[in-house]
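First the structure, then my questions, so here it is.
Excluded from the complex is one protein chain; the other protein chains are retained at their positions.
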Amino acid sequence: MNGDYILAVEGLCKAFGGLQATSEVTYSMRPGELSAIIGPNGAGKSTFFNLITGFHRPDKGKVLFKGADVTSWSSYRIARFGMSRAFQVSNIYPMLTTYQNVRQAILVQQRRTMDLFRRAEHLARKETTELLEVTGLGEHHQEMAGTMSQGDKKRLELALALAIKPDLLLLDEPTAGMSVEETHETMELVARLNREMGVTILFTEHDMSVVFGYARRLTVLHQGALIADGAPQDVRADEEVQRVYLGEEV
Amino acid sequence: MGKKKWTWAGAVFAALLLLPTVLGEFWVLVLTEILIMGLFAVSFNMIFGYMGQLSFGHAAYYGVGAYTTGLLMVKFGLPLGPSLLASMVMAGAVALVLGYFCIRLTGIYFAILTMAFGQLIFYIIFQWYSFTGGDNGLQGIKPPPMLEGAWSYYYFALLVVTAAVAVMWVISESPFGYTMRAIRDNIQRTRFVGLNTKKYMLINFVVAAMFAGLAGGLWGPFNRSISPDLCNWHQSGVPVFMTIIGGPAGFVGPLIGSVIYTFLMAFVTGFTEYWPLTIGIIITMVVLFLPGGVWGLVERYGAALPAREGPPDDPEGGTP
Amino acid sequence: MDLSLLFAQALSGLSRGMMLFLIASGLSLIFGVMNILNFAHATLWLVGAYACYTFWFLLQTHDFAVWLAIPLAALSVGLVGWVIEVVLIRRVYDRELPEQLLLTYALVLILGDLIKITWGVDDKLIARPAMLSEPVYIAGVPIDSYFIFVIAVGFAVYLALWWFLQKTRYGHIVRAAVFSREMVSALGIPIPIIYTGVFVLGIFIAGLAGAIQGPVGSVTLGMDMAVVIQAFCVVIIGGFGSLPGTMVSSIIVGEVYAFSILFWPGGALALIFILTAIVLIVRPWGLFGTPLRA
Amino acid sequence: TQARAGEPYNLGAALAITGTGALYCQDGVDAIKLAVEEINAKGGFLGQHPIKLYIRDTHTKPDSAVRATRDLILRDKVRTVLGTYSSACAVAIKPVCLEYKVLHIPAISNSEGITLTNFSPYTYQVVPNSYMQAKAVVLGVAALAKKKGWKTFATIASDYEWGRSTQQNTVALLKQLAPDLKLIKEFWPPLGETQFTSYITAIMAQKPDFVIGSIASKDNVAWMKQAKAYGFFKKIPYPGSLISVTELILQAKTLDRGLVGLCRAPFFAHMDVPMMANFVKAFKKKYNRYPSDWAVMEYDAVYGLKQGIEKAKSIDSAKVKDALKGATIDTTRGKLYFRDIDNQLSCSSYLGVVADDPQYPFPIYHDLVEVKGPDSWRPEKEIIAARAAEKKK
Partner (left out) sequence: MILEVNKVHTYYGTSHILFDVNLYVDRGEIVCLLGRNGAGKTTTLRTIMGLTPCKTGSIKFHDREMKGRPPYYIARQGMGYVPDNRLVFPDLTVRENLELAVKVPKGFSGEPWSVDRVYELFPSLKKLDRNLGGYLSGGEQQMLTVGRTLMGNPELVLLDEPVEGLAPLVVKEFASRIRALRSLGQTILFSEQNLSFALAVAQRAYVIDRGRIRYQGSIEELSANEEVKRDYLMV
């Protein structure tokens, strides 16, 4: 496939029992995009993420990432190759402090986890503190991550995804559970990452203000299949999308 | 921060150095036992406390270590030192093979698979009369003359155990150690930040088994004989018990547990024939009223504790 | 090898399997529902055997002594189970697996000594009912008639439990509770009662199995240790919490044991562990379990 | 160091108070207590060293046994350790006693390994060892086989040290004495087996002319009871399995009469020896039951020690061990002596037919055959060879 694409997905299919969760999805992204995938609950958005990150194995189809065929790679290899994700339901280290959470991910990125004899405490201080500040978790660094409120957990989730310096970042409902202001802050950060560091970003959201406020391209999934793809205004105007997802304006 | 901790460690070590000079031979032997079992328990806690999996077959590696040293010394006349090294290697090798399967599982399944493998090792040792002596065990494992006395073997064990525990402590504080905690906490997340978790778990499993093997190796010359019971599931329960009594969360928990358990066994069995009842009640009390073990208690009330690790006070300076 | 030999081995394997099933089914039930691996299960089984001895001893002048002693023993063990649940087990529901393991292991020690204090160290022998003391012949092959009785009880327990778990809402509650006690409780279901019920039922079955074991050989201290690990293996092979799984794996283990005696006499027990390991590696959730549980 | 008069003699016993061996050991403990009482009534050893008894639990595990022994030696300062139920424990204790120069008298466990190899001059064995017992069985069985024209046999033995060594010795000795008997299959139920059905059907299918069993204790009870329910003993003779007095008493009702059994020290064989008669009377008076083999042997152990001390005129264990070397002692089983080469007491093994007896509320052995120690123990040159082989390694 064309080397212009950072991610190229071809004819991806996945069925769970009788349920076709993903059917014949073909999708590609160029480096530097900031795009969103939307669709009703159960449309298959998370499944799509699961398929490209190696969490599920597709029944059919191919996933190319940075030119390599990663379809059958295990998830850790894909992550290491530069694709990172934040989960819909926050997926953090609940029994470690927020600081240790982030440091762990950074140590992985620095390939220092095989080090048996140096004190972790002395490593990656600067990077960790920086990332905590950037994601607005600075004041929580000492807290046990599991006892933070939902919104803070989501932010930590994002920090973990960022820590490994991905080329492609997949965010599954990154602002769910956040207040309006926090949502805004978080999305600003995401936009900045995209703008300043050139990270390619793909996210899902049900909050339309977020979707239309930040995504520069919009793709709609419905019952596992792509039904629309294009600039936000065009997609918003699409009748089918109106019918299955948006309803009239909320 | 770490200052207090070092003071404490120093004090304990000094006590361990001096204590035997005032104790009778029996208690020196008990102390030696505490050291060896403590090493065994700490190695167990590398899997349990830091990787979050309950190994119920840890005695297998202890037993393999004990038999390696025993057989090498008795049948091949190898000196103690190289035999101990061989114990670590042998236990590690066995763990590499068995661990390959075990680390694919978690929770109760991990516990039972490790137990099943442990029982297999037990049966092999138990049945292989021509080589291991079967359930008669192996006798005549004598330390070199220099270490034959209770006191000298104690100091030898102290040296070996301290070194081994120190190494494990360093590992537990290293990025690798924290990776283990991360795996315990959320294995999926760890995979998604790009770690081959199986590889790490296997390495940890093998390292833990090696130290268990070392503990086993120390046991034979201490006890003068070994038997297959050393790797039976009852024996696998011992480090579990020690760790939970002592507290799995802290590094020293299993050591405290070893002190308590060994002392209890030496003491309670001396004064009542109903020691199972007594020990059973004590365990029950600990589980019910002392969650987190003794170390948990210390953490809650004690001042001896290092503060939970946070970011450095000066993020810029300090680190090389 | 001649056919009647194989048949005789198969029958003896079946009887062995049924004995295992009776022990393992309660274990599996309690684990499946409460997520508690009860180390003391076999010890309570042993209590059942001793209780059976006591009742039999009191009634021994009557022909029906054993017949009455068995249910009485099972009930009294159920009662013991109730006390244990209320006093101990209930306090550790939301603890971690190892702590629960350790508590039930402590129970093994405590009960073991209590048995010794109550019944002493000597073996107890229960005379079998006259009608079950002679062998019967099936297709010319002898089988201990007592084991026909054991096999019958095994199947009866299986059917009763199956009905209970499948045909009552209970079964679902119990499966939901494994995932989140809190949520089940918030739906208005009284968890403590359910748990007590399940535990007592499981222990009752253990007591029944023990009582039935009583007349088989002698009742002695330490008998429990020989079976507890085998029972674990059975439960694992079948899949935790799966009743049909437990049944099938009991029979498999019984038969494997019976036939390995012919071909690899020293390795019968080792084979069971090998089997367990293979199942765990290939299908960790057991032959009949569901992967979500794993 | 010469002991002062009036200094107590600390006597230790490492036995299985809990677990599998508790049944046999209970009797042993009771007999030891009785002997101690009797001796103390006369002022103790040498009339001036009252005995203080310390009892520790081995948990039937070698490791615990070692700890118990060290505990006895180091804290309780015992001069003699009476022992153990399990042979593995005896073997583990032996070097510890040697190291601290303490006498060791294993009076229940009887693996030959205790005295055969790794010899310790401090260990004295008062039980007919596994070789002697096997020899006794073989002598009996060979005679029977000849009489009845038996050709084939199978063995069933518990899969642990004692069962294995007994089975091996039996098979080897049978081969010497009756070379045309053919072993068709061996069965090895694990220790603690509760259900023997599969073994029973498998043996019956082999149709051997007779079966030799080496199963002990509760496993033996379970095995015999189940085999009986299969009609096993009616079809297949089962000569010479271990049926001690404990089993005779416990299974009084169910035991098949006519079975040929083996035991180690049945009191009823020696009621003509005054010491035995007195012992049985005293035991019965104190505990209201008859003494088992285990009680008899532990009792003899204490009295053997007493005579050693008297001969040495000292309670110093190093001296007592020298005094006991080759010594002849009075026991409940008559005058017996320790063989020089391995400190094995020249005690007998007993074979007989289980039968009711009006004198006792349980069956005893009739047609009792006493196979004397010197007729059954391993020839000295074999022992020398075994020890030489051991050295070579």
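Going in written order, the chains are labelled A, B, C and D, and every chain counts its residues from 1.
Here is the rule we go by: a residue touches a chain if its C-beta (ideal position, glycine included) is under 8 Å from a C-beta of that chain, and two chains touch if they have at least 3 such contacts.
All values derive from a computational prediction rather than experimental measurement.
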Shown chains touched by the missing chain? A, C
Determine which one of A:94, A:138, A:177 or A:230 touches the chain that has been left out. A:177
Extract the touching residues of subunit C with respect to the undisplayed chain. 169, 172-173, 175-176, 179-180, 182-192, 290, 292-293
In the complete complex, the non-displayed chain touches which residues of subunit A? 16-17, 19, 38-47, 88-89, 147-152, 173, 176-182, 206, 208, 244-247, 250
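Keep this in mind: only the chains that are shown with their structure count from here on.
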Quick check: more C-beta contact pairs at B-C or at B-D? B-C
Could you work out how far the Cα centre of subunit B sits from that of subunit C, in whole Å? 33
Residues touching two or more other chains, restricted to subunit C: which are they? 112-113, 266, 269
For subunit D, give me the residues that contact two or more of the other chains. 18, 159
Please classify the inter-chain touch graph. Allowed labels: line, ring, star, complete, other. other
According to the definition of touch, which chains form touching pairs? A-B, B-C, B-D, C-D
Contact residues on subunit B for subunit A in the complex? 170-171, 173-179, 181-182, 184-186, 188-197, 200, 308-312, 315-316, 318-320
Show which residues of subunit A lie in contact with subunit B when the two form their complex. 53, 55, 74-77, 79-80, 84-85, 91-97, 99-100, 103-105, 107-109, 112-123, 125-126, 128-129, 132, 141-142, 160, 163-164
Subunit B residues touching subunit C - in the complex, by the definition given at the top: 48, 54, 101, 104-109, 111-113, 115-117, 119-120, 123-124, 127, 233, 237, 240-241, 243-244, 248, 274, 276-277, 279-281, 283-284, 287-288, 291
